[in-house]
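With one protein chain removed, the remaining protein chains of the complex are shown where they sit.
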Amino acid sequence: MIETHLQSRVYLDNSASTKIAPEVLEVMLPYFTEQFGNASSIHSFGQQAKGAVDEARRQVASLIGADFNEIIFLSGGTEADNLAIRGIAESYRSKGNHIITSEFEHPAVRNTCLAFEKQGFRVTYLPIYENGLVRIEDIKSVITNDTILISIMHANNEVGTIQPIEEIGALVKEIRLERKNLFFHTDAVQSVGKIPIDVKSLGVDLLSLSSHKIHGPKGIGALYLRKGIRITSQLTGGRHERERRAGTENVPAIVGLGQSAELAKENLEKFQEIKSLRDYFEAGVAKLIPEIKFNGDKEHRLANISNISFSYIEGEALLIALDLKGIAVSTGSACSSGSTQPSPVLVAMGLSKEMVRGSIRFSFSRYTTKQEIDYVLSVLPEVVARLRNVSPLYKQAMAKEK
Amino acid sequence: MIETHLQSRVYLDNSASTKIAPEVLEVMLPYFTEQFGNASSIHSFGQQAKGAVDEARRQVASLIGADFNEIIFLSGGTEADNLAIRGIAESYRSKGNHIITSEFEHPAVRNTCLAFEKQGFRVTYLPIYENGLVRIEDIKSVITNDTILISIMHANNEVGTIQPIEEIGALVKEIRLERKNLFFHTDAVQSVGKIPIDVKSLGVDLLSLSSHKIHGPKGIGALYLRKGIRITSQLTGGRHERERRAGTENVPAIVGLGQSAELAKENLEKFQEIKSLRDYFEAGVAKLIPEIKFNGDKEHRLANISNISFSYIEGEALLIALDLKGIAVSTGSACSSGSTQPSPVLVAMGLSKEMVRGSIRFSFSRYTTKQEIDYVLSVLPEVVARLRNVSPLYKQAMAKEK
Amino acid sequence: MQYSKAILDHLENPRNVGEMIDANAIAEVVNSACGDKIKLFIKFRDKKIISATMKAYGCVPTLSSVSFLTEWLMGKSFEEASNLEVDELINLLGGLPRGKKHAADLAIEALQIALLSYKPDTQNNS
Partner (left out) sequence: MQYSKAILDHLENPRNVGEMIDANAIAEVVNSACGDKIKLFIKFRDKKIISATMKAYGCVPTLSSVSFLTEWLMGKSFEEASNLEVDELINLLGGLPRGKKHAADLAIEALQIALLSYKPDTQNNS
C-alpha cells in the first residue's frame, strides 16, 4: 500500500528542502565529470572552474542587488548565519557587546546567539506578537551604544511571516549617522527567490541565503557582506573567497546555486501565483475541517507557506498518517526521549501548548500543482477525523461544548 | 592550438583535486532528483535521505577502521582541520594552552594554529628536515604539561612524505597514562584512500579527510572523532551530526563521499601500482633532464606524488608552458603582486629559494596511464630546455661551470 | 522516524477505539513531560479479558502501542496481562526508533494502572 502512494507522492515540505530544478542539475554535471579542476589551480582545468565560480557569483549577486565582490560562498544557510554573527561579534567585540535578535529565529541564529551569551555578550531576544512580527518600537527601546549587531530574519521558516526589514534597515542607517559600529544582518534563507530582494533598499549589511531552498543543490549557500565591513573568518586555511572563507571551492554546487538563483529571479513573478494555490488550499481546509487555526500574519507572509494547528491531535501522528498517504509535510512538534520540544517560533507567537503540538506546515513550490492540492484536500479531512476520533482530548472538548 | 591539446589533456594535479569516479556520480544522482528530502525530516523523503547518510557513514568509518558514530560529516578537509583544532582548543582551554604542530602543515592547520596564537595559545612548529619528516625526539623535547593538542599531518600535500604517525600515536598514549588531556590530530586528507589507515593502530584521536581528493565530490569531508572526546561545535544551529556540526546534511555529496571511500578501499592495493608508474616517470626525467632535484624522502612517500625542482626556471612559467601542451601540474611557487610566496613546506625542507621557485608537483591517480606519462616525458625536456635557454641564471651557471 | 509496519498499520487502522462504559479495569495516564495521554478500558469475564478499548493522544508510537495492546489483551488472564513488560511490547511492535521508548512505557503504565483498578469482587458477569 505504501508503494502505491510513493508513486504519486505530494511534496509539501519545500521550506525544509526543495527538489533540484532539472536545469540546475544539467549545468552542474560537467563540473563533476570534465571540468573537475580545483578553482585555485593555475592551469586551464583550474581556470575553467574559476570562471564558472565567477559567473555564479554574478548570478547570485544579481538576484539580491549586490556587487560581485560582496558574495561569499560557503556551505549553506547555517554557515552563513554563523559567519555573519560570529564574524561580526568577534571582529567588533571591542566596540560593544550587545546583540539584538528575536525570539523567532532559526536555530542557526538562535543557538549562535546563545553561544555568545556564554562569551560575555548580552543578547536581547525581541518578542514576537501573535501575528509573528517584531515591532520596530521594541528595537528602538532596547538598542544601546553597546549594540553592534541586529539579526532579524527576513521571512520565518515555520509560518512564513515577513518582517519589516526595510524599516529596521532605515532605523539602523539613522543610528549609524551617529555611531558607526552597528551592523544589520538578516537571515533571508526562506525569502530569497520568493520575494524581490534588494540588499540596498532593505538596508542590510549582511544577508544569508541557502541554495537547497530554491531548487539548487544542498551544501552550498552564500553570505552577502556589504563592502567595507571586516569580518573575522571562521574557517582559516587557503586564501579562498578573498580570505573570508577557506576551503576548496565546491564548484559544481556553486554553479548550481548560481543557476538556481538565476531561475529564481526569472520566476519571481510566477512565484506569486503560488499564493492563489495556497489560498485555495486554506479555503478548502477551512471549509472541510472544523477547529483549526491558521498561524501567522495573513498579509505579511510568504506565498508558499501555510501553517495550520489542528486541535486535539498531535503533529507527528498527523504527519506520519499523511506520509502514509504519500503527502510530505512538517510539524512544529517534535517529541523525543519523552519530552516534547515545541517550536519556539509558535510558542513565541503565543499559541497554547496543544495548538503548537497540533501544528503542521504545508510549504509549496513553483512545481506544486492544483491536482496535488486537490488530492491533499481529499485526504486531509478523513485523516484528521480519524486521529481526532482516537483522541481523548477531542471527546472532552465535544463534551464541554454540549 | 590550445583546442587540440584540450582534447588529450593529461591531468597530473590529483593532489589538488581529482576527477569524480563515474560510479560515485551515479549513486549521487538519485539524491539530487528524486530522494531530495531533508535528512532531518520525519516523512519518507527525509527518512530515505537519512538512510543514505547512515550508509555513507558506515562506508567512511570502514575505510579508516572507525565506528559509525565517530564520523562527523562536514564541508571538506579545511573544515575538518578547523573543527579538530578549534574544537579541541576551545573545549580543553582550561587544561592547557600549548599546541604542537609542524612547519609543514597545510594552511588549514597552519593558519588555524596561527589564529590561536593570537588568542593566547603557545604553538610549537616542529622542524622538518631535508627528507620532509618530523622527528619523534623533537616532539618529546617540546611537549609539556600544558600541551593539549598535537596536530601533525599524515602525508604531505606537496612532496607526499608520510610522517611517523604511529610512533607519535604511541608516544601520546604513553603520556596519556599520566595526564589525560592530550589529544592527537592528523590531517590525513592526502593519505586516506592511498595507504591503508586504521585509526586505532595509528593511535590518533582526530583525523581529517576530504572527498574530492579520492574521486568523490567537492564540498564534503569528514572528521573522525574518537568516542568520548568532547569538542566545541564551530557551527551552531540545528541538531545535526549529534550536535557537533549544524547545517542541513548535504545528502548527495555525503552519499558520494561514502561511495568514493568504498571504491578507495577496494582499490587500495591497486593504488600501489601507481608507484611503478611514478618511478618510471622519475627515472625518465632523471635521464632526460639535467640539473634537477627530487624533493622529499624516497621511502616514506605516497605512491602518487613526484615533486621536482628544475634549476634556473620558475615554476609558474613551466606550469603554464606545460598547460599549453595539455598537461596540468602545480607549483610550490606563487608570485603575486610582485612578491613570491614560496611554499613554506619546501622552505622548511631547507631548499634554496631558487629551487623552491623552480619546483613542480606531478600528482597521479588510479586513472593515470603509461601513455600519459610517455607523453609528458616527450614534452617536458623540450619545455624545460626552452625556458632555461631564456633564463639569465642558466647562462651564469653554465659560465661558472666552465 | 523509521516506524515498523505494525506501528504504521495501527496508526492507519487504530483498533478498538472508544470508551467502554462497562469496563471493569480502567486507566488514564499522562506523560507530563511530553503531554501524551492514554485512556485504557478493559473488561474481564471468567478471569479472562474479553474486550479492551482505548483513546490516545500523542505521537505515533503512543497511539500504536495502546492500539496494539487492546488486541493483544484479548483472551489474556490477569496474570498474563500483568507480566507484559516494556521490552516485550517493543518487540511485539517490531521495535521503536531511538528516543521513542517512552511511548511503550506509557502504554505499559496504563496497563498496570488498569490492572490495579480491577476489583474481581465487583466483577460484573453479565
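A, B and C are the chain letters, set down in written order, and residue numbers restart from 1 in every chain.
Note that contacts are C-beta pairs under 8 Å (C-beta built on N, C-alpha and C of every residue); 3 or more make two chains touch, one makes a residue touch a chain.
Predicted model, so just to flag it, every value in this text is computed and none were measured.
From the options B:Ala170, B:Leu324 or B:Leu377, the residue with contact to the chain not on display is B:Leu324. Looking at A:Gln47, A:Asn131 or A:Asn389, the residue that reaches the missing chain in the full complex is A:Gln47.
Of the residues in chain B, those that touch the hidden partner chain are 2, 312-314, 316-317, 320-321, 324, 335-340, 353-354, 357, 386-387, 389-393, 395.
Criterion: only the chains that are shown with their structure count from here on.
Per-chain CA centroids place chain A at a distance of 35 Å from chain B. If you average the Cα atoms of chain B and of chain C, the two centres end up 57 Å apart.
For chain A, the set of residues that touch two or more other chains comprises 2, 316, 320. Across the assembly, chain C contributes 1 as residues in contact with two or more other chains.
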